[in-house]
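Handing you a structure now.
Omission of a single protein chain aside, the complex is shown with its protein chains in their original locations.
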């Protein structure tokens, strides 16, 4: 059996949600006749008609604002942003309305919409097509931010996102669209707010989400050869965040590396590192390290491998987890430099 | 002598920069005849004429994009976003063009513009007028992010921002606009990338920036009574960030609290906490703690004091820095909860 | 080698068009001059077959609500001086627009107001204390927007136009004949969201009336910095949206034009754009100093076009208003203001823990944790206050 791709699972989740609930409508750029540039909405127009799945004018603030209005009228819009960076025109609508409407109105109005964002790189895409924008949303109170790393989660989390009474920014790792797995749909996985241990291990915890989960798993596999038994945790939902599962793991292993594809500075990885050391300080044998994208604009295809967290970089970080209980020499020059 | 307000210092910095360099032009909403809603551009139109200081159509993407074009023609625009949340419509222009143009063109084009953003709360402002949006910019590679906490810095950092060959998002803490100090202008303070110890201390380091610096200083003063001698560091520039000064301090004190007014999750405070524990792990007697705004939309005026980091909350955090070398009990229930 | 183009064989005559095609813009462009039905002195101008005059009853009700609306507006400005409101953006001078729009729609229609529309909202019979909640500072929106089919007053400029398109489309999709009326200012038409909102409505034929109150200023910025167009109503044709401009200080014309716009939308013909030429008599808000950017003479000139005096004169001509009725309405307005004053004198109470109640339907674990922290702080503060009280009492004993 060929297995189900993540793209197909997402498509099935949309179709099943539309079949189950008349209020669910899908719209955006090229989602109708074309079925989306990644074909995630393939067949929905044919099956549900152009009232339930349709193309809009090319304007992302318009798409999101239109969804807000439709939600006010009682519908449950699921909108597609064609690529990560093309959601930026909608930023005001997202930050000032989608995230805040429930709170502004003491719950009288809610915005049960899903904003699907194909994100991150690793597909040789040109500029503006590979941004990891999850931190912008995760930093905005009032938004749930969800990102599947498995085919099963793609289906289950998207169904849950559509059913959720609140707005969900649903970040789809492009490079995993055509990864496949043996999953029979429909499937219900762990709910929002639950991280999952994808690989148990004793020596250190790798925390990852979305496109970085396969990297973490591969690194854990490679680490076995070096004698490290690494645990891999998939956050699955960034907001809400599962402190419990992650803290429990790090308290057990005493070491932690956080992996994210986004640029490092003030990313979600920083939040995870900060939370882990707040909660697990006395169990830690080494600082929580981060392996992130570089703090540069997403590079052209020929250089993206230098930018992205690689298995090697994860292993390097694991190697720096002070197995000999020696402080990390990397920071010593800084110490001296600032001694004056 | 009455002293100089931060508003006046910013105004003087603009005027002096315009006098010094014909290429500097100032524009935005209400910056001309009115002199800006905070009067930061007061008198510039009268002094330099409406070619150098002028009102634009009411459209923030337009303002920023127009500035990009003007910079391409060799000018040095300084634009005002009227309030924090009203810069969101310009997010695409900022993230996809302002931040990236130098990089995209291998340095052939640069964007030496300054985007002035009055930000943060504490002034009893209504919704959308009090956002702390610095993390959105700090997370975007290619932008410098600067925020003065003193009158002297307001002048000096703004002059430096205007002279900088790269785009600077200049975040002005609204609640400090009318704080005043004895400063004679012009003045040159430490350059970008240098944090400053605003108050030396031995027992713990408070790291703050912008509107949180006075809170940190007040807390340090109050902590004296409880027998703690706290060091206060003002970051001044978030990008570039001064690891050296901050790491040196924390290595000395062994304890650190980071204060930011923004909502906590994936904020700049998370980055600082993550960096400090990465660099100072073996000197730390307690986890790096954060005192931030709550993870809620900025509240209505009557409740903003509950949201904002207060002196009390800073002192509570300091008290939790495990002075008796006992682990933080706050996280213990979580530990038990996840033991299963 | 080079030949002049003239040497070329002409296309055969049959490819030439003998008749000029019909101008598709004509049906969409506004009247060349703003529609007016009564002049500044309240005299009736020639009738227009395209805009039937509202009934005398409707006009009398319009007048009554305009008088109350103005009194409300004045009271709100006064409340800022007494520190009862943080800030208030007055719509004095814009009464014809504020009230006319609310009389043109049904209670089941959706309204999308901006911060400027407090007067409109009270004219929609929303409790004035609820209307002023935002400006009073205890929560962001005081009324129930779902029940009142009135969005929270919108500050991020022009963003509401897109919501209006979405609601209108969503209602039509569900088979209702609801119309959405979106207010917007002259300045805000420069925002990209206005463009997208009108365009979405047009492409999806959503029943929206976009109602531009062109009050000549965006805070201090004059209209000339917003557009080089003949007038803002000329924007409609670019979206295929029929448009009209109206004298915004002529209450009869405002109501007549909006009635037609709403009927157009309700009949399934798609959106309609109305620009009302009016003037903001007060500063942008009480915190603004309008003398920095406009002179008294300009304001005075607009005083002569006062919409209330104008409508009163016309109603007297019509014979539906006399001294007694006018005094009765004035008394009603005073009573309205007195009630508002009294109720605004009560300081609202707010529970800090409510901050966590509506971020999501269910708080995240992170919010539960933060709530717990705040709860503990409040408890500690209360305990300390109690201790201090005890100590004080003991000391007093």
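Letters A, B and C name the chains as they come in the text, with residue numbers starting at 1 for each one.
One rule holds in what follows: contacts are C-beta pairs under 8 Å (C-beta built on N, C-alpha and C of every residue); 3 or more make two chains touch, one makes a residue touch a chain.
As the structure is a computational prediction, the values presented were derived from the model and not from experiment.
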| item | value |
| --- | --- |
| Which displayed chains the hidden chain touches across the whole complex | A, B, C |
| Residue among C:237, C:290 or C:367 touching the omitted chain | C:237 |
| Touching residue (missing chain; options A:5, A:56, A:212 or A:277) | A:56 |
| Subunit A, residues in touch with the chain not shown (by the definition above) | 29-30, 32-35, 37, 55-62, 85-86, 88-89, 124-129, 264-265, 294-297, 299-303, 306-307, 312-313, 316 |
| On subunit B, residues whose C-beta touches the chain left out of the figure | 25, 51, 56-57, 59, 61-62, 64-75, 89, 92-93, 96-97, 100-110, 141-142, 144, 165-166, 193, 239-244 |
| Missing-partner contacts on subunit C, residue numbers | 1-5, 7-12, 15-17, 20-21, 23-25, 28-29, 32-33, 38-39, 43-46, 53, 56-57, 190-196, 199, 202-203, 205, 224-230, 234-241, 270, 314, 317-320 |
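As a convention for this text, only the chains that are shown with their structure count from here on.
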| item | value |
| --- | --- |
| Chain whose Cα centroid lies at the greatest distance from that of subunit B | C |
| Chain pair with more C-beta contacts, B-C versus A-C | A-C |
| Whole-Å gap separating subunit A and subunit B, where each centre is the average of the chain's CA atoms | 28 |
| For subunit B, residues that touch 2 or more chains besides their own | 61, 85, 88-89, 127-128, 265, 294-297 |
| Residues within subunit C bordering two or more other chains | 139-140, 156, 192-193, 359, 364, 366 |
